[in-house]
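Provided herewith is a single structure, encoded as C-alpha cells, for subsequent inquiry.
Complex shown without one protein chain; remaining protein chains in place.
Take a look at chain A:
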Amino acid sequence: MVDGLRAYRLIGGMWIRSTMAYRASFAMTTFANFAVTALDFVGILLMFSRVKVLGGWPLPEVAFLYGLSSVAFGFADLAIGSMERLGRRVRDGTLDTLLVRPAPVLAQVAADRFALRRLGRIMQGALVLGYALTAVDIHWTPLKALLMPVMVLSGAGIFCAVFVAGAAFQFVAQDASEVQNAFTYGGATLLQYPPTVFGRELVRGVTFLLPLAFVTWLPAAYVLGRPMPLGLPHWVAFAPPLVAVACLALSGVAWRAGLRSYRSTGN
C-alpha cells in the first residue's frame, strides 16, 4: 500500500512535470476539457428553456446534482482515469514491463499518463455546484454541511472502485473499455439528472447493484429536503462512506483476481 502510493506519486509527478514543460498546451487542453464537459450542462440549460421542472426538480436543484456528480467523478477520473487503458496494455503486452518493476501494478497503471488537464471537468462541476448553492434554498444544519465534503469524497471513492473493477474485467475481456466507459462516464451523466426521470427499475439497479445512487441521489435528496428515492429511510443518506469503502474493497479483490489470472495465463 505504502509502496503503491509512493510509486503512484513518483509516476504521477513525472507526468505533471512533463505536462508543465508546455504550459500553454496544458492551459489549452485544460480549457478544452472544461468546455467539452460543460456542454453537458448547456444541454440541461436548453432543456430548462422549455420546461420549468425536470422530473419535479427545478433547475437549481438539478444543477446541485450535476455539480456534485461532476466534481466527484472528476476527482476519480483525475486520479485513476488512465485505468481504462488496461485492456490495451494486456493486448500489446506492455503490461509485462510493469510486472518487472518493483512497484504494485495497480499504482503503475493508475498513474500512467496522469492527465492534469482533467482538472477542467472538476472546475466546471465546481462552478455549477457554486451556482446551485447560491440559488437553492437549503435549510442548512451542521449535519448537512458535513455531508457535503463527505458526499464528494465518497462519490469519488465509488467511481474509483468502478474504474478499478472495470480494469479488472479487462484482464478477461480486453476489448471491454467501452463497457467500462458506459459505467464510468455513463454513470456520471446518469447522476446529473434527478432520479425521478428514470424508471423505478433503473433506480433500484443503481442503488442496490451498482451503487451509484450513493454518490448523489440519496445524500442529495436528504440535503435538499426531498423525499428519499425508493422510499428509503433517511439514514441511508449517510451510508456513502461505508458504501465507498465496501466498493473499493470489492474492486480490490476483483483486481487481484484479474492480475492473478493474467499471471497464470499470459496473453
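Quick note on the criterion: contacts are C-beta pairs under 8 Å (C-beta built on N, C-alpha and C of every residue); 3 or more make two chains touch, one makes a residue touch a chain; residues count from 1.
In this section, contacts and distances are computed from a predicted model.
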| item | value |
| --- | --- |
| Omitted chain, identified by the protein name its UniProt record gives, among "ATP-binding cassette domain-containing protein", "Peptidase M75 superfamily protein", "Fe-S-cluster-containing dehydrogenase component" or "Ribose transport system permease protein" | "ATP-binding cassette domain-containing protein" |
| Selected from A:Arg101, A:Arg200 or A:His234 as touching the chain missing from the view | A:Arg101 |
| Touch residues of chain A, complete complex, unshown partner | 3, 7, 10-11, 14, 17-18, 92-94, 96-97, 99-104, 113, 260, 263-266 |
